[in-house]
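What follows is part of the complex, with its chains left where they were.
Naming follows writing order (A, B and C), and every chain is counted from residue 1.
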Amino acid sequence: MAYESKAVRRVEFSETDMAGIVHYSNFFRYMESAEQAFFRSLGFSVVTDKTDPPIGWPRVRAECDYLQPLHFEDEVEIHLLVSEKRAKSLSYLFRFRKLNSSPPREIARGKLTIVCVTHDADGNMKAAPIPKALADKIQVAPAELLI
Amino acid sequence: MAYESKAVRRVEFSETDMAGIVHYSNFFRYMESAEQAFFRSLGFSVVTDKTDPPIGWPRVRAECDYLQPLHFEDEVEIHLLVSEKRAKSLSYLFRFRKLNSSPPREIARGKLTIVCVTHDADGNMKAAPIPKALADKIQVAPAELLI
Amino acid sequence: MAYESKAVRRVEFSETDMAGIVHYSNFFRYMESAEQAFFRSLGFSVVTDKTDPPIGWPRVRAECDYLQPLHFEDEVEIHLLVSEKRAKSLSYLFRFRKLNSSPPREIARGKLTIVCVTHDADGNMKAAPIPKALADKIQVAPAELLI
């Protein structure tokens, strides 16, 4: 059972904006890349055709609090923690830490709620239970890590 | 005094992802483009060197609830409403409506809080009062529009 | 028969980078949005399920020469010209003009070659003739416009 995952990336030039810092929308792309690493660490992928019927994971809610900016070539750690697990949805907490400061400091915090869906004959999405093989591998993080 | 602004855009191919819908991070770019139109409608720009000292508008909090997906070439209206006005910060509510459905329907709702800052000699940002010429043109939207 | 299309857009904050100018990769997104407007002007879409079999338009070659930078809130016109038309492919020339300079000036020039494809049973793409209904509406621009 797993409840966390860490990913590290270095800020790229194309992720900055004219204010000289990472554009705020990119934090949501960062969150997603950490989620993809989390799924891979469980032997799964957020995109799969191995389930029957095929499932998808639309985002239903996203948020981010920005404490300090990130700059070009900063190293940022994205720490994913499972904050809620329901039959058909998952929620994550993300802590962004800038590693190249002394000491490393939290510079942003995000949350994401995703829903497991299948598609009906017309292509419309419908919430569906998380496949057991995956659900059995995921648990909620200890409360003290979610403060 | 103004409290709202509307922008319309058509979904571009590059804004979609392999799920066939607009990538969730792009809603935050959409919010920002509506904010830029709001500032222009007041005779200002979110980027200006006309104030002394120069100011900037970092985002300190962003969130979005996703109700329905957007697809390629959908027409989406982004309705900005000023939800809070403080000495040094502004908050917006954004309603996303898909215009090419009958009737047009709200498909997402976002919030954004921005802070007015100046930069000290070391380049560090420091919260500062919103310039009077701009603040005098902005008011909070009527409560019934913010429900 | 059509051989050109013009689209105008205003540079958004999220399209800039820390050099204070539009990131060079975004010119390729701009080209594509002009192409989408071109198809719509012909009563088609670059994404369609109306053909049997369904077709797609992968890009096989792209290039851009950058003469002058674009800045935030600049108004840029993207002028698409059909430069080559073959049985299974199309090539475009794009002229980027900054409208808010006096006089408006060409600030970049791009080229794009796309191929019409269908997908076999395994999902692999295979070049296919451009559907006649569409091909009949497109012609190559006069040579003097392509210099």
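One rule holds in what follows: a contact is a pair of C-beta atoms (placed from the backbone, for glycine too) under 8 Å apart; a residue touches a chain by one contact, two chains touch by 3 or more.
No experiment lies behind these values; they were computed from the predicted model shown.
Whole-complex copy count, one sequence throughout, 3 copies displayed: 4.
As a working rule, only the chains that are shown with their structure count from here on.
Distances between chain centres, each the mean of the C-alpha atoms, put A farthest from chain C. In this assembly, the C-alpha centroid of chain B lies 29 Å from the C-alpha centroid of chain C. Centre-to-centre separation between chain A and chain C, using Cα means, comes to 34 Å.
Once the centre of each chain is set as its mean CA position, chain A and chain B turn out to be 24 Å apart.
The set of chain B residues that touch two or more partner chains comprises 29, 32, 47. Those residues of chain C whose C-beta lies close enough to touch chain A in the complex are 13-14, 16-21, 23, 25, 72. Those residues of chain B that touch chain C in the shared complex are 12-14, 29, 32-33, 36, 40, 45-47, 72-73. Considering their complex, residues 18-19, 21, 24-26, 28-29, 32, 47, 56, 58-66, 69, 125 of chain B touch chain A.
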